[in-house]
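Excluded from the complex is one protein chain; the other protein chains are retained at their positions.
Showing subunit A:
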C-alpha cells in the first residue's frame, strides 16, 4: 500500500501513514494542536494550514470547499477532519 509522510509542525512529529488516511486519524494520536468540533466537515474548527505538500492531499469535496469559502479560509488551508493524504511528504500546523 502506498505510504505518505505527514509532519505536524507544532509538535515536531512525523508519521508514516497509509494513503487514504485522514489527518484527523493521526493528529490526535500524536498530540498535535489541531482541535476538532463536529468532526464531519461542517464547523471548520479543525482548520489546518498546509505548510507544504498540499498537492499530496486529495482535492477538497464540494462540502469542504463550501465550508472553507463560507469561513473565508486563506489559501493552503484544509479541514483536518476531511483532508486525505495520497502520498509524498506533507507538513501541516494548526491554523
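Some points to look at:
Convention: a residue touches a chain if its C-beta (ideal position, glycine included) is under 8 Å from a C-beta of that chain, and two chains touch if they have at least 3 such contacts; residues count from 1.
Rule of thumb we're sticking to: contacts and distances are computed from a predicted model.
Selecting from "Flavorubredoxin", "Branched-chain amino acid transport system permease protein", "TonB-dependent receptor-like protein" or "AraC family transcriptional regulator", the unshown chain of this assembly corresponds to "Flavorubredoxin" (UniProt protein name). Between the chain not shown and the residues A:40, A:55 or A:70, the one that touches is A:70.
Taking the whole complex into account, subunit A touches the unshown chain at residues 5, 11-18, 21, 25-26, 28-33, 35-37, 45, 67, 70-72, 94.
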